[in-house]
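First the structure, which I've put down as structure tokens, then a few questions once you've had a look.
What follows is chain A.
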Amino acid sequence: MVTLKIDDKQVQVPEDTSILKAAEKAGIWIPTLCYSELFEPYGVCRLCVVEAVRGKRSRVVTSCNYPVREGINVLTNSPKIQWIRKTILELMLARWPNVKVVKDLARDVGVEKPRFVSLQRDEAEDACILCGKCVSVCREVVQANVLGFAYRGIKREIALPFGVQSEACIVCGACAHVCPTGHIKMVVEDYKGKKPEFTLGPKTAIYVPTLQAVPRVPVIDADSCIHFKTGGCEYCAKVCEPNAINFGMKDEVEEIEVGQILVATGFDIFDASAMAQYGYGTLDNVYSSLEFEMMLNSTGPTNGQVLTKDGREPRSVAIVHCIGSRDTNHHSYCSRVCCMYALKYAHLVHDRTKASIYQFYIDMRAFGKGYEEFYVRILDKGVKVIRGKVAEVVEAPPAQKDEGSLVVRCEDTLAGKLLEIPVDMVVLCNAIEARRDSDAVRRLFSISKSPDGFFLERHPKLDPTSTMTDGVYIAGCAQGPKDIPDVVAQASSAAARMLSFISKGEVEIDPVRAFVQEEYCSGCKICNSLCPYTAIEFLAEKKVSHVNEALCKGCGTCVAACPSSAMTGHGFTDAQILAELDGIMV
Partner candidate 1 sequence: MAKLKIEDLDRIAEEARSKMTIREGAGKARITVHMGTCGIAAGARAIMSAFLDEIKAHNIKDVIITTSGCAGLCSREPMATVEFGNQAPVKYVDLTDEKARKIFKEHVLGGKFVMEYALSVGSERIR
Partner candidate 2 sequence: MKRYRLQLMVCAGTGCVSNHSVEIKDALDREIEKHKLQNEAEVVFTGCNGFCGAGPIVVVQPDGVFYQLLKTADIPHLVEEHLLKGRPVKKLMYSPPAEKIPIPKMSDIPFFSDQTLIALRNRGMIDPEQIDDYIARGGYKGLVKALTMMTPDEVLKEIKSSGLRGRGGGGFPTGVKWESCKHAHGDIKHVICNADEGDPGAFMDRSIIEGDPHAVIEGMIIGAYAIEKVHQGYIYVRMEYPLAIKRFQIAIKQAREYGLLGENILDAGFTFDIDIRRGAGAFVCGESTALMASVEGKPGEPRAKYIHTVERGLWERPTCLNNVETWANVPQIILKGAQWFSSIGTGDVSADPWGGSKGTKVFSLAGKVNNTGLVEVPMGIPLRDIVFKIGGGIRDGKKFKAVQTGGPSGGFIPESLLDLPVDYEELTKVGSMMGSGGMVVTDEDNCMVDMARYFLAFTQAESCGKCTPCREGTKQMLDILDRISVGEGTEEDLVTLEDLSNVIVESSLCALGGSAPNPVLTTLKYFREEYEAHVKDKKCPSHTCRKLNTYSIDEKICLKLGHGCHVCVKHCPDAAIIGERKQVHYIDPAKCSKCGVCYDVCNFKAVQVA
């Protein structure tokens, strides 16, 4: 440890701390501009100069990078230091009169007007003051090495290599973040294509997904984390006391042997931009059900408030049912849940805003327990419920702009009138559709799908949770649109079914099996390689093939292929099929 005096105040600090840090520890303020905790001190603005007095020799040094020495006395506010700071700030103020950080520092140090005017005067408020912070953060922290200085002397400026946007730039925004004057701006378009305000992705590279996340621990988004791009930063690891961050962890594939599988892979919502007339994706303030759900959620991007894009409370909201459902061009089936959540939206918007609410439906399907009562309560609240499929949603003409930014055109089929209603926000109830990857999943578990794309149950009425394939069960919206009570009911029934097998300990298998009549078998082994389940092995001592009854699924392919028809199968012997053939030909 080194002991020294700063403005006659005794301070003790470890070996190679800078005077600035020591002063901070002693509660003494020293002005800085180009200094930052993030990287090595650059020591160029010279504002942090102090007098280091050792014996009778006093020396003006920059406190940000001058290591403390035993027994020196540091003067951070002597007349000489004040004189230097004032003049330097005069020089900066002469060149950048309107930059806020320069003006503030000048005011703190007591400089009103510089004695001179600079020929390189730059009136901008966000002028670059050549502090070099962006260069250091890009070189030392992000390690992308994109920014640097060009030219010399008074012509010195920050430059990109060859003055062109460099591929090395990972658009991490670190330079824009550290720039004290806001000179560097993030250009939204090429922000890797993410729409800033509604990026479903994380705000930062490391984030806690939601407050209700289980487990509630931060997770790193490898796409936007600098470390996975350039190997640099690791700042989160530096500040994490229990140093719980291990960048080496990778996704691992585990193979687990299971007896039974419950496929509950859920659903996707219909992409409303396929129906251009509703303006989703092209008009502002037209939200899909999932996006509106996020807006209502307290941990969502708007913390639960219903706001239009420019942050105002909507004066009127339109909720449109059956987007993509009950539609021959898209999905002919009804998505079953939209009516009820649409009513929920009306209820919540009514609570949280003073907006007038319009609900456009074809048939209000409030079929569940307590659903109809809820629908009546909504009607009492004064929600204008209009029976009619919305024809289109368009930008409001300038004249009507003040009543609402959008106009919903539809036909009230009960009143027989065409309506044009100006609204500030439109919420679409997107259809529920099979997951986009359902075909691949289906093939994986060798289960088949029904015409609407959801997985096919063994029997629609008697056995909705299991599938044609033994041991594979389905539950939830993977089997078809349903709301939470139904999903819970189906899932528990599937679980109960599976548990019953597990508790029994043995599995009944169909009697349909192939077996080898050894006296006929010539040991030609054609069937061995045929079986997809490798159920047929060759008994070397007997020189005949043998079927492993547990593995055989009974498809009969080997029976058909056996040249000496030594292979036959219970339930599907040749004779039975020939007899069947004979019978139906009569």
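Definition applied: a contact is a pair of C-beta atoms (placed from the backbone, for glycine too) under 8 Å apart; a residue touches a chain by one contact, two chains touch by 3 or more; residues count from 1.
Here is how the candidates were picked: all candidates are chains of the complex that A comes from, given by their letters.
Nothing here was measured: the structure is a model prediction, and the numbers come from that model.
For chain A, the touching candidate in this complex is 2, chosen from 1 or 2.
On the chain A side of its complex with candidate 2, the touching residues are 43-47, 49, 60-62, 65-67, 80, 83-84, 87-88, 91-92, 94-95, 115-116, 118-120, 130, 132, 148-149, 151-156.
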